[in-house]
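My questions will all concern the structure given below.
Every protein chain except one is present and positioned as in the full complex.
Labels run A, B and C following the written order; every chain starts at residue 1.
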Amino acid sequence: MIIRKISHFLCNYENIMPLFAGACLLLFIAGILLLPLPYSEKQLYPKTFDRNSSLDPYDRGGPPFTQVSIVSQYPENSPTAGLVTSYLTPFSLFLSQVTMHLGTTIVAHPGGIIDEILYNTRGLDTVVEATILFIAFAIASYIYRKV
Amino acid sequence: MWAQYSYGILVIMVAAVIAFYALARERDDLHKLLLLDLVEIVALGIIAMLGTDLAEALILPGLTVGIAELLALSQIYCTKEGIRNRPVMGLNIEVITKSDAPLILSIFLVAYGMVLSGFTGGGVAGLGLVFLFISRTYRNDLNLLEMASGISWAIWIFAFFVFMFLPQYWFVALMGAAIGILLKVTVKMSLVGTMWGKQHD
Amino acid sequence: MTSRSSGTDMIAELLIATFFGLLLLGIHRKIIARIQRRPGPPIWQEILHMLKFSFKTTWIPKTASPVLFVGVVLIAIGIWTAAFYVLISGGSLLVIFGIYMLHKIVEHGFGLSSGSPYSKYGGVRSVISAASELPLFVSVAVIAVYTRSLDLSAIMYYQQVHGPLLIIAFPAACAMFIVILSKMPFGPFSIVEAKELVSGYKTEHFGIWRAGLEICNGLKTYVLIAVFLAVFIGPLSLPWLLVGMILMIVILAFACAVTPMMSPFDSVTIQMLVTALMLVYAAIVLMVVQP
Partner (left out) sequence: MIDLVGGVPLYILEFGDELVYLTPYTITLFLLALTFTVLALISQPEKQIDIAFGGDAYRAKEISVDEMRFRRFMAIACGLATMGAMVTGDIFNFTLFTAMVGITNVGIVAAVKSPHVQDAAYQYGLVALAATVPLFAGAAVYAAVTGSLSMIELMKGTVPAVPLIAKGMLMLGVIGEGMAPFYAAKAEMFRAPGAPYVIMCSLSSLLIFLRVVEIIMLG
């Protein structure tokens, strides 16, 4: 019977990965069929390029320690947004003055330290992300130590 | 309606279909894990299609989550398959006093990493420690590393709360985050280095 | 049903609902027995059970995880009490179904906390039957498409205007009927309480703990059937509500009596096929009703 066959396939956990991959396959095929997707022109945190900046393509504008405006969902919730963006560590600042290619390395992340959007306006994301990393390392090191 | 965005998504979706087809056909456990690493790229691609600074902010967690899960799973794979003696050996460096040269190099790298600060800084400093651990064979204390990892996590979270609730002290938060992430990346990389090094008794 | 009442009234309603639910379970057993040509226990057997267990010696097995062993009983009663209050205050259907789904966790808790292998297998089977709730959400979605709200009071109002959803959305009613069926004892889907596992997940709970579980079962039966009537028939006066519930339990008992119990994974497969059918139906509804 077909039901018996399906249930035999399902009950073996070796099969769930192919099963899930198959489901994703179908979903993405459906996704292709349902294209095109509309793209909202009113986006948060829009990106602009300043090809002449030494921080390009990571430049979010503004001289150090002055606030640049960032299009966020609830600007009133992050009053210091835009201040952190233009902060550069002394070394990054030095590099940005002597070379035009600072932006091509992640060292030249505006601020040289952290990503403004990731940490200030969307801070909860980065907290969860750091926690996931922490948990994964805890698992790996526990298993490594114990087994 | 067929704007640039849809064309980009189309290409990524086709890639997704191919990747998931491969994953559905694969029977070997290790290859499944390797393929998953590829499949993850698809998600990053779709996020990148946003084309704003937001995309950049979303890719980073996405990437981290993928890497973290991959690390934990590969460790479970090793245990489950009973792989104990991995053919990775410590570095054999030909110098007269074997213990000093890697130490000096590591100190240099760590100091340089601190100057750089941020993600890359953590990476460089971590590399220094990795180098130290894999070139030495003595048993180092994993517990200590785990604790350092926990502390760096706590600093990171603390800085976040300063940002959220005491925005006027944003500079403190910024520095806290800087130290936190430096410690974090350093510790994580040296943890990997320790695991990769010679098997302890 | 939708009337708001004071605190003591609420407690009285809760007690009545519990006892009536237990009575329904008794009727259920009796009918199954009669269909199978057995005399069967009297219909108030389940109430007696509950009272009997309340006065028995109580202990916690030495191998059990004590806090969980006791805590899960309280959680079971707690969540169904909450569901009951959401029902009589005409709150969100989603909350009730959320609680319905979380009843699964209570089964895991009962099964795994004692350390006994029988109850453990009951708990594992309860995880296996994780598909039984999925038809529920598709039927919720269908209802939402019609009524544009998930508040019970709004759904009942809709039916006063447009007639019962039982007729309008018959497949959705069937899906929810199967979901209720899967929670009834002796049914085709009740793999968690199969006789080869002694009493399944509740094997090790005795005395007052078992009485708590019986209370939870009575309340659960009452709430589920009342929700079914409220969602698919509409507002009913109290006598008609009770008649409707007894009618429901008779139908459920017939369904339970004439079907064999399935093997765990077969039961899941059937529930998933039902879900798939419901998805197709929901898609049709979505296209027809919502232009």
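Simple rule for what comes next: contacts are C-beta pairs under 8 Å (C-beta built on N, C-alpha and C of every residue); 3 or more make two chains touch, one makes a residue touch a chain.
Remember, it's a predicted structure, so these values are computed and weren't measured experimentally.
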item	value
Chains in view touching the one left out	A, B, C
Option touching the unshown chain, where C:116, C:139, C:159 or C:221 are the choices	C:116
Footprint left on chain C by the chain that the document does not show	62-69, 71, 75, 79, 82, 91-92, 94-95, 98-99, 101-102, 104-105, 108-109, 112-117, 120, 123-124, 127-128, 130-131, 134, 137, 140-141, 144, 148-150, 268, 271-272, 290
Residues of chain B in contact with the chain not shown	5, 9, 16, 23, 29, 32-33, 36, 39-40, 42-44, 46-47, 49-50, 54-55, 58, 61-62, 65-66, 68-70, 72-73, 76-77, 79-80, 163-164
Residue ranges of chain A at the interface with the undisplayed chain	10-17, 19-21, 23-24, 27, 30-31, 34, 37-44, 72-74, 77-78, 81, 120-125, 128-129, 131-132, 135-136, 138-139, 142-143, 146-147
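We adopt the following convention: only the chains that are shown with their structure count from here on.
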item	value
Chain centre separation in whole Å, for chain C relative to chain A (CA means)	43
Chain A and chain B, separation of their C-alpha mean positions in angstrom	14
Length of the line joining the C-alpha centres of chain B and chain C, rounded to whole Å	47
Chain A: positions in contact with at least two other chains	none
Interface residues, chain B side, partner chain A - complex	1-6, 9-10, 13-14, 16-17, 20-21, 23-27, 32, 50-54, 56-58, 60-61, 64-65, 67-69, 71-72, 74-76, 79, 115-121, 142, 145-146, 149-150, 153, 156-157, 160, 163-164, 167-168, 170, 174, 177-178, 181, 184, 188, 191, 195
Touch list for chain A against partner chain B, complex	17-18, 21-22, 24-25, 28-29, 31-32, 35-39, 43-47, 60, 78-80, 83-84, 87, 89, 91, 105-107, 109, 111-115, 117-120, 122-141, 143-145, 147
Chain C residues touching chain A - in the complex, by the definition given at the top	128, 263-266, 268-270, 273
